[in-house]
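Here the complex is missing a single protein chain, while all its other protein chains stay put.
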Amino acid sequence: MKDTADATAFDVNDWIRQDQMPHFLCPGCGHGIALRALVWALHEQGIDKDKLAVVSGIGCSGRLSAYIDANTFHTTHGRPLTFATGLKLARPDLTVVVITGDGDCLAIGGNHLIHAARRNLDITCVMLNNEIYGMTGGQVSPTTSGGRYTSTTPMGNSEPTFDACALATAAGAGFVGREVTMQVLALRDLLKQALAHPGFSFVEVLSDCTEIYGRKNDLGASPEMMLAKKSEMRPFAYRNTVDVPFRPNHLRTGVIARNDRPEYGAAYRTMAAGLHGEKGDA
Amino acid sequence: MAHMEIRFSGSGGQGLLLSARILAAALARQGRHVAQSNAYEPVSRGGLSRSDLVISDGEAAFPLARRVDYLLILDAAAATVSTHLLHQGAVVLADAERVPDPPRGDFRTIALPFTETARGLGNPRVTNIVALGALCTLAAPCPAEALLDALLAMTPARFERLNRDAFAAGLAMAVQEPA
């Protein structure tokens, strides 16, 4: 890891494909902030763009890979972790980052998240949670808050919401964290830790969908949504301090879990090293 | 020797596929071409099980059994299922104990004490090897030494003595039968 102080000054434009601007995100969308925090973290970690692969799925989050000046792969809905698994195993020399969304990662791709976390291959998975399927017009997602209106919950959402970090932790992810887009520097630093961790890292970014979700539920403009989101959060570092009754919040932010389980790729290669060159049946 | 078809049949767990594979390996080492196909019910033990060998000088046009020359039956479960494949001149080798009612017809049926012999050797699990020995004597698909080599190469060394004895007993028991 490079010392931040020694790193060259960060200019977001160095990391963004200028020919792909203007981006397609709606005004007020939190995904742009998350993208900036991600490339900032990549920059500060001293990641070589030529050796960086960004793999994304489908949805608003999926489009972000196209904006990053790296080796970028916009794959199929829910499957970016599977493509990333093959890519990282085939090319351990690459830094592999997955950008996914709440629908992509927890609904259609939920099984892959469980097994990527369990396997603990060195991939950094950034899940942008805006509680909605934005690109398809605002349908309910596994993280849509209770009671909220979406185009497929016209009576309000009656399903419980998914705690993605609890899932990733339970499945054994090497590093798990959560942050809100409003805390850009905290988010950047969390992503830096995730990138530095040798194993599967899962970071949930609480983003906002102002244009569709916000309007449908009368949540105000982006600043109001972000403030509301932030007020719902309780930094993990506070743990059981006395203010719990005053901030009885359901989701924690910061580093939520980490462990030192062996990284899958390295473990496989170590086991295979004993066989390498041994005459096979071929 | 041109074309020969051998079917090993019985119930799952009797080592039929292994005996067929051992013979197939011995034949390939002799420069012959073998096609082996297996059928078994979706249970690991019990249930009808069979393995067919189609032996030819080059790649068989059709690799599956059509007219069986030698039919080995080690269990009553397989007693009748292959009769339609037998032709005049075909030979049925049935286990005397486990196949009380072997098929009879316009072919030769020989009942031999495979299971009893294996038990006498101390392990009924080598019934298939006893049968392989008898088959070798009657069908003579390849020299007995070549088959023994393949047998020893493909089975655990700790069973070498037992397998040698079983194979020898099988070879011997069929000698008195007219070829």
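Each chain carries a letter (A and B) given by its place in the written order, and its residues are counted from 1.
FYI, a contact is a pair of C-beta atoms (placed from the backbone, for glycine too) under 8 Å apart; a residue touches a chain by one contact, two chains touch by 3 or more.
By our rule, contacts and distances are computed from a predicted model.
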From "Formate hydrogenlyase", "2-oxoglutarate ferredoxin oxidoreductase alpha subunit", "ATP-binding cassette domain-containing protein" or "Sugar ABC transporter permease", the hidden chain's UniProt protein name: "2-oxoglutarate ferredoxin oxidoreductase alpha subunit"
Among A:Lys49, A:Arg148 or A:Arg258, the residue in touch with the chain that has been omitted: A:Lys49
Given A:Leu89, A:Ala107, A:Ala186 or A:Ala266, the one touching the chain that is not displayed: A:Leu89
On chain A, residues whose C-beta touches the chain left out of the figure: 17, 20, 49-51, 53, 55, 65-66, 69-76, 79, 81-91, 93-94, 111-112, 114-115, 268, 271-272, 275-282
Chain B residues touching the omitted chain (full complex): 21, 24-25, 27-38, 40, 42, 59-64, 66
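In the analysis below, only the chains that are shown with their structure count from here on.
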Inter-centroid spacing, chain B versus chain A (mean Cα positions, whole Å): 61
